[in-house]
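Selected chains from the complex are presented in situ; the others are not included.
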Amino acid sequence: MNNDSIWDWERAWEVLPDLLQGLSVTIQMTVLGMIIASVLGLFIALAMRTPSRWLTTPLKFVVDFIRMTPLLVQLVFVYLLLTWVPGYVVGFVVLGVHYATYMSEVYRAGIEAVPKGQWEAATALNMAKGRTWRAVILPQAIRNTLPGLGNYAISMFKETPFLFAISVTEMYKAGQDYGANTFSYIEALTMVGLLFLAVSYPTSLLVRRMEIRLA
Amino acid sequence: MTNTSGDVPAIEFRDVDKRFGDNVVLDGLNFSVPQGQRVTLIGPSGSGKTTILRLLMTLEELSGGLILIDGDPYTHEYKGEKWVAVPEKRRRVVRNRVGMVFQQFNLFPNMTVLENIIESPVHVLGKSKADAIADAERLLEKVGMSEKRDFNTNQLSGGQQQRVAIARALAMDPEILLLDEVTSALDPEIVADVLDVLREIAETTDITMLLVTHEMQFAREVSDRVLMFDKGQIVEEADPETMFTNPTHDRTKEFLKAVLGG
Amino acid sequence: SSTDGGSESTDSGDSGDSGDGESMSTLADLQEAGSINVGFFGEVPYSYEEDGELTGATIELGRQIYGELGIDEVTGTQVEWGALIPGVNADRFDAVSAGMSILPERCEQVAFAEPTIMYTTAFLVPEGNPEGLTDWQSIEGSGLTLAVTSGAIEAGYADETDVEAMEVPDRQAGLDAVVSGRADAYALTGISLRALAEETDQPVEATEAFTATINGVSQIGAGAEVFRQGDTELLDAYNEGLAPILADEAAWLEIMEPFGFSAAEFPPEGLTAEMLCEGDLEAITEELGMGS
Amino acid sequence: MSDDIQDLVERLPLLGDAVLVTLLMTVGGALLAVVIAVLLGFGSRTQTLWVRGPSRVVVEFFRGTSLVVQLFWLFYVLPVFGFKMEALAVAIVALGLNYGAYASEVVRGSIASVPQGQWEAATALNMTWFHKVRRVIFPQAWALMIPMLANLLIQLLKGSALAYYITLQDVNFWTVELRRATADTFFSYTAGLIVYFIIAYLLTWGMNILEERAKRRLGRGTRPTLRETFGLKPASNPRLANTAGAPAGGGGA
């Protein structure tokens, strides 16, 4: 076999601009998705704490359903149902909603990890409910959730390849396309892997730093 | 708004019941604390001392009976023929008269020392921020924590945290102060500091105090009356001198022997 | 286990291996085993499974040729389109039987046999063809959105002519794009689209197939069987078996017609894989005298 | 639609094999992942740099690159170097490495949240390191890590759908085939979705039982309510919210 062709640096360089362009899409999707996930996740976590079963029971069902359904299927369904919504919007919204269901768990854990004494001190100081949440509970809970948020950002980042199914050319698809045209898959996909690593490793270091600082 | 006639007790428990599931903790408890009196609750673990303070602070719901602050029904009231919970709005009005210091301090770690103290004066009482800060600084002075004003609470030792917690409770200008074993999470040598602060407060103010403590020496010095609790009942009630030197009830004798070291 | 796998592989694994020894053995090995494993994408009518049976135009063509080489059994491994070339190079199967287009870049990675199918292009459009699409020029500059399969030739056409293109991962997604209205048409090879339009009960139809003319050059496309570059002996043997069929249109049609192919897809005489690998379409057009 | 259903019925017999392949990958990958997670999890805790260093590198590498790229390398690139594994083995190895790297963070976090006093008490009772871990530390950490591992197991199941990329005929392949036959995306994806959902549900159920058992061993066992046992998601553990990192998806298409 012609082993000289296993790795071709020229190809690896050639694909790089395409990949970097895809990477910027990937990062946009991740950032936008993460904004939705972190805000919506918080609202879900808060809504789940209301005593009203009329709200929590259906909400829990929907959240569980989204969590246990493959992301790919959700993307395709929404893409085909809401045909007037551009693909990339479907992309980050579905990513965001999907991960919001995970994030709500992180928030829940973060809220529950705030010691009960904090609630009681707030009551003893006669603070109103809303003020207690805003000034005491959430600042502490959100501190606890930062590492979880970071980890989900990394994982969302690496799930953006699913967006290929709805025609969003992020990094993985850019690599695939290059491969499909040239069949230099090894170079293209290896570079994709390295770029993933180049972004997710520093992020994960950052998250670890936070974990240690918050521990 | 406040009924300050000398005859009305600051705190009154009327037939108070408290159950946790099947566990009856308080069963028809009656007692009252006159304005400005300092009352210490003693009793074995699990006898319900903490529960009394928590009920007063509305951290727990009553199972039956009434609690009155300055003669106002505070948590529940009879309306027509029925038990009705006092709406949160009215509770909040009364609750401003009550402050509590916890065993575990419960400072807010996301705020500095100063922010902890001014939070409620500003946002609950509606004081101006400048006033609140001025008051807070005076209180910090009093508890000997002036230099730590802008520290994070977790940069403080336990004793320091507890002193800030006391200042925080006092910043609300309470008429009634509840203290639940405020020294038992502290290192033995530091306890004295905190007790000194409390002693000074007892001497310089006329706040009504209801305290749970195992520091018998302190209880003796500071309180006007000691209530011995057991199984959710007051088994003995006396001035501290009598209680500690000459208890009448067997359960009290036994308890004091165990605690004071026999 | 992995070590078994290693010894099973006939590649010595040393880099810089010239591969001579190996190419001898692949054909010999296949002949000895009496069986060849081809990679396929599972696309009607080229190569697909029906009721568990491997079939399709390129498969049947292969069966005939391999049979003459003494390889009686053709088995298949179905993979994604993008995995066909890496798969054959990784020795996951011995050849690719998917009517793969001969393109210069691909020629750098693998060895193509002589062309067996000529490609034309068609559009999948909503029933009644509301936009009246007929050939590539009808979509050029129309402002319509065209779905194309990632990596397919049509994607390249769209790119070169500035047609607003939406890349879909596979045929079904192309169909969905048209049905849902996200795209006005879906461009693919005529044969595939005809099969697709027939399969689905959605309100779509395939237009007449045409040879696309891009920037004045008519796009000659042809598909062929794919082998590893080192397996020259297998390649040569295949080409040898293929030659008589390519020389006889009737023989070709006998195999291909049942799958919906017509004389329009029969490769013209003189067209070689080598020419297509060169990629100079103008030169080919001239040489074959196929100017439009 | 009735055509679709006929297509579905025709393909039902094939579903058995497809589910088997998916289960083999999921269970095999999960077992390998647990082994790797424990090795790497303890490896990342040791003082010795030459154990901790490589452990961290492996964890970061397999967490940092996408699963699909790892599959690609193991299946399509390694054979070029003369190292060829069966597709199923590749899937199990890739899933095991990828999710093992994630799970190792869960293991590390859970071990770290066993109180230091437990190690010390075990030292005071003169146990060997291995004895401490086996009898004292791990049983406690195990109860903490199960909920997170359960989440990862579901993610691993979803990740196994990529096996189609390396020629395995799993449930995803079956779905894709159904889609091709029916030319109906909604119908076929819904069918596949239900199959995955049922598998995910059963796995979660199994993990809930494991968790219940582990908790009971720690004397924290509450008799599970029916809703807990049959509930969809494992309860997550607030104590691990910081340390263990999210039950992060490892995948990428």
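Note that the chains are named A, B, C and D in the order they appear, and that numbering of residues resets to 1 at the start of each chain.
The criterion applied here is as follows: a residue touches a chain if its C-beta (ideal position, glycine included) is under 8 Å from a C-beta of that chain, and two chains touch if they have at least 3 such contacts.
Because the structure is predicted, anything quoted here is derived from the model rather than measured.
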Counts per chain label over the entire file, given a single displayed copy of each: A x1, B x2, C x1, D x1
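Heads up, the rule we're going with is that only the chains that are shown with their structure count from here on.
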Chain whose mean Cα position lies farthest from chain D: B
Centrality ranking, top chain (CA atoms only): A
Whole-Å gap separating chain A and chain B, where each centre is the average of the chain's CA atoms: 47
Separation of chain B from chain D, taking each centre as the mean of its C-alpha atoms, in whole Å: 51
Sequence positions of chain A contacting 2 or more other chains: 1, 3, 6, 76, 80, 164-165, 185-186
Chain D: positions in contact with at least two other chains: 72, 76-77, 80, 185
Chain-level touch network, classified as line, ring, star, complete or other: other
Complex interface listing, chain D residues touching chain A: 60-61, 63-70, 72-73, 76-77, 80, 154, 158, 161, 185-186, 189, 192-193, 196-197, 200-201, 232-233, 236-243, 245-253
Residue ranges of chain D in contact with chain C within the complex: 3, 72, 75-86, 89, 164-167, 169, 173, 177, 179-180, 183, 185
Residue numbers on chain C that touch chain D, as the complex places them: 1-2, 5-6, 8-9, 11-13, 42, 77-80, 83, 86-87, 89-92, 172-173, 175-176, 196, 199-202
